[in-house]
Structures are given as structure tokens and as C-alpha cells.
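All protein chains but one are shown at their positions in the complex.
Here is chain A:
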């Protein structure tokens, strides 16, 4: 009815330009004269608003600079767009959007962004973007290559009401929830106060790490053994907690407060403090160290977060041991050779030097934890695989290992019951991944040099600026360039795939066939500078092969495959082979054997622990139950957080809610 529509809301085409996607009105040009900055400073809460009431926990984060586009709708800024992330503030609980912050606004660029505050959603968006980019820069630095998403990941800071946040591969978005603090036990917050998961550095870093890990190893979402999801959780926590060590002031405070002992309880080692306290747990959500009377071990844990904590703590055990070795001489120098620190405050110079060593050690361990990804199988990861990848990766880059980081890692993993299988010993040489052994003893065929050259050109283009004369922001040109790159990439992958087909037996794969094609899941070239100062170039190929008809027997909807990662040296020779063959099949009785039997056993363990087992009918729900159980969106939810004893006194001491070291001095 015309008369009605005339007075209804303004039609959007009146404002929007027809070329723009959907009803987004316009994009603000980004070239404003600061496009050549190397980095961007943005203010954040170092941890979260609860700790951030203290001045020293409101910090400025330095992240790589990129030109951001701000999309408008009816004159309002509605979307922030970067190379890797879109920030869209949609709230599904009310089905509305909030205006987004224009981080290219000159006054915000100059002033380091908006100051931290809980009551302005624009600051929330800024913090989500800043922390996400910090995680990216840590990954890029450690991997020696750009993080690439197929599409930018949407960051949605106030996506829903609820005590959760998650990365969802299906929609390529990270959703942050908001909720009310526990009315009876709000742990240092007001009862029923709004708590925002998007204001927790740790939750943002954790979820962004999930997204990047998913990008590096998409098949780690297939829960084929009890370590796979635990590994996802562990890496996400490791990145989040190690990022604390890079915060100015925070680390020095911890060095002074712990009198150089960094393993003391405190915000440095805790994950999502406000989340934990506000939900009545009486402590941070998780921690990099054991609680009193508790040692997390591999055998005793099953739930992904609990089990992931074993890996997190093993890595931090190794970090503490390495850090102690590195600062021992400094402490001796500062104490006239005794190594015994006297009473009172530590001298400022000592704190500064120790802080440097701690920060550097933390960065090295974090780099290693990330770099080890290139030495991981494409699927079916176990903690034992991860230890071998850590050892191999570090040995490649730092053969001399002056502070015994590798030995410390091995010791820490063994101490928690993580025992590498099928290796000769727990010594370094046994833990390195094997090479490609050709049966006749001939040197194995190298990857063609032309493949490496083209890969190198590809990667260099990614790091470098756009070619001169090309306007980097013209979407048509970007699109054309991307298309060219996709074609080039496809051609490269075809050649590498042919290599895998020729050498399938050496890679632990079956012959390529229509049923069981060998595919290339990933192909990367890596530039690094080794500990000896020399450049190190490697190409990493991930081969996967479908399981075939036998493996499709009841596996609860899991995608069961064989997979092998091959690390090629700069000259093309295969250097390491990390194989996950799909051994076994189905025997005469119809029972699975080999790796399939292990998967079946794992599914059975999940069935036993899952209260839903009783209710899965004979329908699709049962057939797909492993998918249902291992969905990033819901896997957090079943982990209980409430404190066991809510009625008694708040436990002090070890699990004391640390409001930022207020006891100091």
C-alpha cells in the first residue's frame, strides 16, 4: 500500500549506491596520509576490566599497521574491515547492530585509540581488533610467513547473551557473549553486573588462536583421539598466557613481586580472571600452573580443557626451568656470588635485566610453540606428536640450545605422563621426526626446484607492498590479483600432489585412486633466520587421503583419513616425514583394527562420559554424535566453572583472587 510505505522507514536505496554489496552505503577511503606507519598503538585492558581498574593494567598494545576501511550505512560507521578481520557489532539477543569505532580517525590514530572503558562498545571493538592483530603478529613472526584466511574472519563483540565465546568455522566468525555476573558470588564484581567476554584479553586471544589453528590445520577439528581438541584448547591458552609476558610493566611487576620467581600465582599465569571470578568459580577460569595438591597428568584427564591444561602446564614447566637457567648468573652477579637475594625490594636494574630475560625467554618459547606447527601431522594430533614437533623445530633453528630448552620440554612432558610412542628413547635424536627412507637406499627424489622458486615468489609477494603504481585499495584489482594467485597456487599444488602420488608408499599412504584420492591440504614456504644467523628455507606440504569404504563404518560422523606432512629442505630434498597412516580396517567379525580400532575406542569413551548417550536415538543424531560433541561453539559449555563450595568462606591462599598483586610492598 503506497500510502503506508510512504511513511514507513526510509528505503535504503535512497542512500546506498547500487554497486555496493547489500545495503552498505559507502566505504570511507583509507588513504589519509598515515598508511605508511609500521605499527599502530591501541589501548586495551591488559587482562580485563576487573584487573584493569588498576592503572598499570591498562596498557597500549603495539600491533602491525594496516589500512582499515570503515563501511557506512545511512551515515553511520557499521563495519571495520582489515586484511584478516571484519569487526561487525551485531547483537543477536536484540537483532540490532551497534555503531563501530573508526580506528582511522586521525585523533584516534594519534592518541592510541579510545581509552579503556566498559561502557562504550566502541572501545570493546577496538580491544577485540587490537588483541586479534597481536595474536596474528605473534603467529606471523614465529611462522615466518603471513597468516592467510580464505575470507576475513568476522569478529562480533556482543554477539549473544550467554557465558561463552567461540570461533565457528561454519560461518567463519568469532562470537563473543556477554552475561550477568553471578548474583550470589560475583567475585569482585557487582552482583548481576554485565561481564563482556570481548573485554578479556585472554578470551579474545584464545578464540583468535582457535581460528588461526583451524586455518593452519583444518583437520584438527576431527576429534579422532582424545588429544585433538585438548591440543586446540591448549595452544589457545598457551598463546593467550604468553602474550601477558609482552605487556609493558606487567612482567616487571611480577618479577619484583615474586622476587624473580615467576611461577608464583598471579595474573601473569592466569587465564580469564574476571570470567572465572564473575561466574562464581572463585578463581580465574584456568591457570598455567597447578593448584596446591593437584598435578595435572596426561593419564587422569579426558575433558578437552582439563586435558589441554596438562599440555599448557608442561610447556610452562619447561619455560620456568629455562628462564631460571637464564637468570641464574644475573642473580649471582647481583648477590656477590651467593645467589641468595636479600630482604626488601630488588634493585631497579636487576628487575629490568631479569624482566628482559623473562620476556625474551617467553617470546622464544611462544615462537617455538607456534613454529612447531610446521612439523605437525595434518590430522589426528597427539601431545606426543607435538613434543616431537617441538624438538624437531627447535633443533632445526637452534642446534646448540644453550639453556637446554629442548631437554626441559622433554622432562616436563615426561613428568606429566606424556610419553612419545614408537621411539627408541626420550633423547633428542630419537624424538626428531624421521626422514624419507627409500627402500633401495637411493637418495629420495627432491621436489622440483621450479616448485620451490615459484612458492618463494608467491610468499615474497605476500610480505612486500603492492607493486608500484597499483592502487592497493581498488577492490577490482585486488580481486584480479587474488584470482591470479589462486590459479598459480592450484598449479603448484598439482605438482606437489603428483609427487605425493609417486611416493605414496614412503609417505604411508595408499595408491591414489578415485575412492581414495591423495590431496594436498597445505603448501607453505617458510623463511627463518636460524640461531646461527643463517637463513633457513623450508617447504611444508600436507598430504591427506580419504579413508575409503572400510573406514566409513560407525565413527559418529568423523571424517577419518590418512595424512602425512613432509618438510622439504631449501634444495627440495625431503627432510622430515610426519605420517599418520590409516592402519587397520575391519576384521572378519566386523570389528575395527589398527588406528580405526583406536578411534572406535575413543568414541566409546566419549559415549560413556556423555550424558546424552542415553538419549541419542537410532537416527542421524546418533550417527553424527561425534560432530555434535565436538563443536567449538558448545565444547566450552559442558566444562563446569562454579566453585565446589560456594557457601563456605572464600578459599584464600593459593587460589586467592589476585586483584593485581595488591599485597605487594
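By our rule, a contact is a pair of C-beta atoms (placed from the backbone, for glycine too) under 8 Å apart; a residue touches a chain by one contact, two chains touch by 3 or more; residues count from 1.
Just so it is clear, contacts and distances are computed from a predicted model.
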By UniProt, of "Membrane protein", "NADH-quinone oxidoreductase subunit H", "DMSO/TMAO reductase YedYZ molybdopterin-dependent catalytic subunit" or "Metallo-beta-lactamase domain-containing protein", the chain left out is "Metallo-beta-lactamase domain-containing protein"
One chain is left out of this view; which of A:57, A:98 or A:433 touches it in the full complex?
A:98
Quick one: say which of A:172, A:263, A:297 or A:324 touches the chain that got left out.
A:172
Which is it among A:58, A:134 or A:163 that touches the chain not included here?
A:163
For chain A, which residues touch the unseen chain?
9-10, 12, 22-24, 71, 73-74, 76, 78-79, 86, 88, 90-99, 119, 121, 151, 154, 156, 158-164, 168, 170-173, 175, 177-180, 182, 194, 279-280, 604, 607-619, 621-622, 628, 631, 633-634, 637-638, 640, 642, 644-648
